[in-house]
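One chain of protein is taken out of this complex; the other chains stay put.
The letters A, B and C name the chains in turn, as written, and every chain counts its residues from 1.
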Amino acid sequence: MSGPIQKVLVANRGEIALRVMRTCREMGLGTVAVFSEPDRTALHVRYADEAIALGGETSAESYLVIDKIIAAAQKTGADAIHPGYGFLSENPDFARQLETHGIILIGPRPEAMEAMGHKTKARAVMIAAGVPVVPGSEGPVEGPDEAVIEAESIGFPIMVKAAAGGGGKGMRRVAESSALHAAFAAAQSEARNSFGDDRVYLERFLDRPRHIEVQVLADTHGNCVHLFERECSIQRRHQKIIEEAPSAFVDEAMRKAMGAVAVQAAKAVGYVGAGTVEFLADAQRNFFFLEMNTRLQVEHPVTEWITGLDLVEWQIRVAQGEVLGFKQEDLSFEGHSVEARVYAEDPAAGFMPAPGTIEHLHVPSGPYVRDDSGVSAGSEVTPLYDPMISKLSVWGRDRATAIARLDRALAEYKVVGLTTNISFLRRAVMTEEFRSGDFDTGFVGDVIEGAAPVDDRYEHLAVWAAVADAFLRDQKLETQGAQRQAGDAGVSAWRRYALVGSGGHS
Amino acid sequence: MSGPIQKVLVANRGEIALRVMRTCREMGLGTVAVFSEPDRTALHVRYADEAIALGGETSAESYLVIDKIIAAAQKTGADAIHPGYGFLSENPDFARQLETHGIILIGPRPEAMEAMGHKTKARAVMIAAGVPVVPGSEGPVEGPDEAVIEAESIGFPIMVKAAAGGGGKGMRRVAESSALHAAFAAAQSEARNSFGDDRVYLERFLDRPRHIEVQVLADTHGNCVHLFERECSIQRRHQKIIEEAPSAFVDEAMRKAMGAVAVQAAKAVGYVGAGTVEFLADAQRNFFFLEMNTRLQVEHPVTEWITGLDLVEWQIRVAQGEVLGFKQEDLSFEGHSVEARVYAEDPAAGFMPAPGTIEHLHVPSGPYVRDDSGVSAGSEVTPLYDPMISKLSVWGRDRATAIARLDRALAEYKVVGLTTNISFLRRAVMTEEFRSGDFDTGFVGDVIEGAAPVDDRYEHLAVWAAVADAFLRDQKLETQGAQRQAGDAGVSAWRRYALVGSGGHS
Amino acid sequence: MKTYVVRLADGETIEVGVEAQGDDLILTQGDVKHRLDLRRLPGAMMHMLVDGQASYDAVVEWAGDDSDPFDGRVNVLVSDRVYALDVLDHRRVRMRDAVGGEDEASAGAVHAPMPGKVLRYLVEPGDQVVAGQGLVVVEAMKMENELAAAGDGQVEALHAELGSNVEKGALLVSVMALGDV
Partner (left out) sequence: MKTYVVRLADGETIEVGVEAQGDDLILTQGDVKHRLDLRRLPGAMMHMLVDGQASYDAVVEWAGDDSDPFDGRVNVLVSDRVYALDVLDHRRVRMRDAVGGEDEASAGAVHAPMPGKVLRYLVEPGDQVVAGQGLVVVEAMKMENELAAAGDGQVEALHAELGSNVEKGALLVSVMALGDV
């Protein structure tokens, strides 16, 4: 494959870095990884042709340092940078500096990032473009008192949201005026810590809405298409854990309407590349613009499964000035795809991250199963970065087939050494609520509340395994003496989460 | 999913046993594995809900013993048996005995197996049905003298083939009469050893033909469709190693013609279930019936990739009397799929099997990549069974994309502990010959002859790695003394193939 | 035959007898016997064939304090679920009971699962708490993590200073199990 881009530096880590490099390899492009000190032997470092040390431990000391990333690109002669998601992917300054250094950013123009990055600005632009938005304050609200007035005109319950925000940070639900002052302060402080900008605004709180998003793809020649929707209502901590395409809730009319609005939103900011327009939908199928993510989405595989496209390939092609190879009318989708995010976390402890070392890993495979892992046996999941282990996605000719396949694949997953949410994911997928397709953003709460009772079918086997192991262990001790015992101590990587009181219930 | 079948016993091992059980899980069916002594901890045993020991080491003592298989089904209450491929999958006696025991065989009726199992009988049936066959002797040839007369009428070069044969056993190419006596005797003895039947027949030898096969699917209600062709010309030791669908050589007219003939052949023997009609094609796109495999084919994933069907699911549905859910006109294919078979073998030593223990295994993944492994880290590849480690298949919107993806995926494969053909497969995929699509059954020979020169790009890195390791090892020895050395000795699993003189060139 | 006492997560206890028979183990639970063919596999996995028929993968990880002979805590992974058990042989159980089971007392201790900052306590010493009740909130990975009580009991003490940065494993709250109150 020709084109100006010859070598791509991926300014990210984990599964998304691998995802991007895989397509680069297929396109015959060189790959450059960057890494923090803890990531020296991480999978993305091993996968790349070249790897440059950024130094530092935290993201702030490594993956977020623009100068270090640019220096790495210059040292290796990378002519393009793919930012993945998170980190610098939606940072306009980064985009500008790459421009001044003559490095191609595989992503939208900085102006589009700015327009969409600031929630209240984005709302203004969308309103101007005639895109429906959630009723709320015109812009940032000065103080708690003004907030009360605004809130009463919007109507309770309302959400206090960070103006510069995203990712569920700096958000508070408020039921009545009396609680507004406290929530306002809390949201402000969280916003300051997360975005260095403590401005907040108000939005009407939609009760248990659906979270549905539309994938868009635009080139530099004015062409823009949508690649249908993704259903992302199943979230915990305001983060998605199960996504699917198409949505069981969206009918053809709604699909057409949302797609058109999404393209309209993208065009309103002169968008280029792959982006996602997120909507909230109520039970009456009214949908409101929530935000636009100006980068590749974690859950993009479900869209790839049903369209047969490689979104990273098109990001790169568009970035090197190619024209989209298809018009809206050429696009269609086939079958159904569902993705589940496997996290190192403890659902029984409020989905608290459960870092640790992966001692043994067996990933699912077989027909129509795709595993995007960022780790392998021996990898450490550190508290420094996102605790996602893998994205497991499947395809089926219909939704029921895809769900059965996902459950089969989840059952094949074996992660030894730390706590994961795999058991929770299987419970969720098993619920009648999920299988019926009739659910909303309140789903995870319901599952926790026991809509899906924990299955104790295997408890007696656990007892037998433990007793048998104890017996063999004691036999060994008798023969080999205490010296061996020290050896056994080393094994117990699970002490990590055993320390957590609630670990016992995981 | 309902239906008479509730629990399936898989009378096989390795990747195909897993493949079948995966679909059973998705259909909500119980799974039963059977295993020989060496397979006690094999992946298929661990995957199944239940596992029954057959005892014995060799296939003849275990997977081929009909009584043991039936006893296992009765003990576990399995109401159906899937034979996979090989072993008992094309054995009419097995099919009959299952009938008498009221166990459903997921496969064709015994009469169809018999008609197709015996090569000369099959030729007769096909000729009667008006299916084109390779010119050759009417039936088995009495002796070498009769063979010479027959051969001269057919025309040299000819092939001497086992009448009961298959899988490339008992085959000899003969260029002239003088060589016929020896070849005849050799083919007879090999036929006797392999099939317990020393009858042989003659066929014209087609010079470097293409090997193209058509997948058929038939129900018990008289419906029979074809699922397009697979290109299987890339073989070594008369066994396929790279397959693809569709074939780059087959045009729409030839596809229609072959498909119709394949359905005609299946109907001629009242075929039920999934089967494959194999053809030889010459450069002028003439095609001749070669044989019909009355079972699931190793390379079925490439057909699943381009059609979106689950062939095992349809085998099971048809076996429980369901009607095919589609007619020929409903079927179409999308994009292109290529499969490469990863073997524990040494291409540099004539593709000789290289058994051993898999110490470390990292399988490829990511977009449109499917890995069907029958092993995991710690698995032993024994000389007792087929040395295939995995089937790696990919899909792409076109052939070039699929090939680039296959190469990317092959590069991700890491198998430590034994010799594999991965390096050879990558060389093969890289050849201009393969990429152009213009190749035939002589392909592997050409690659060996150096059409694809061995790439020594990394030799200096191998040198550095070895020297660095030696240095660190010597350092350790100096500090820890000779006692450690014994430990190191244990590591060297590669001595296995290092013993083979030619291992050095692998 | 050696007998083990297993305490399940819900507190119920089961007695299981074990004896070797050839390469297999015979497990006795009440008057029911099961034959277990157990094979160890790489990566801490093991495979169990029960009564020559039922097939299960399992992982057994001893999670207890090795310096404490009475701490039989073990986590067992079967299918996709982790079961937290407490397994001790008969002799040790009797000894532990004699000593007066200080093991339970520590069962309610809540430690920091990762480096983080103590944002706020949700209880005070002396409070009665129930299993699953939030005790303390720690900020880590830019998220607020609420740590819950393992079982019912009474809050003994709050150990880390409010707002302080704590190391992984630091003791935050100790809870006296009800049995010992």
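Odds and ends about this structure:
Basically, a contact is a pair of C-beta atoms (placed from the backbone, for glycine too) under 8 Å apart; a residue touches a chain by one contact, two chains touch by 3 or more.
These figures come from a predicted structure and were not determined experimentally.
Every shown chain touched by the omitted chain in the complete complex is listed here: A, B.
Per the touch definition above, the residue from B:379, B:419 or B:441 contacting the chain not shown is B:419. Here one chain is not drawn; of B:127, B:149, B:323 or B:470, the residue touching it is B:470. Not every partner is drawn; the one left out touches chain A at residues 33, 40-41, 45-46, 48-53, 75-76, 377-378. Those residues of chain B that touch the chain absent from the view are 169, 194, 237, 349-350, 352-355, 359-362, 377, 383-387, 410-411, 413-414, 416-417, 419, 422-423, 426, 454-455, 457-459, 461-475, 485, 488-489, 491-506.
Criterion: only the chains that are shown with their structure count from here on.
Taken as a contact graph, with one node per protein chain and an edge wherever two chains touch, the assembly is complete, since every chain touches every other chain. The innermost chain, defined by the distance from its C-alpha mean to the mean of all protein C-alpha atoms, is A. As a whole-number value, the distance joining the C-alpha centres of chain B and chain C reads 48 Å. Rounded to a whole number, the gap between the C-alpha centres of chain A and chain C is 32 angstrom. Within chain A, residues 362, 377, 411 each touch two or more of the remaining chains. Chain C has residues 42-43, 57 in contact with two or more other chains.
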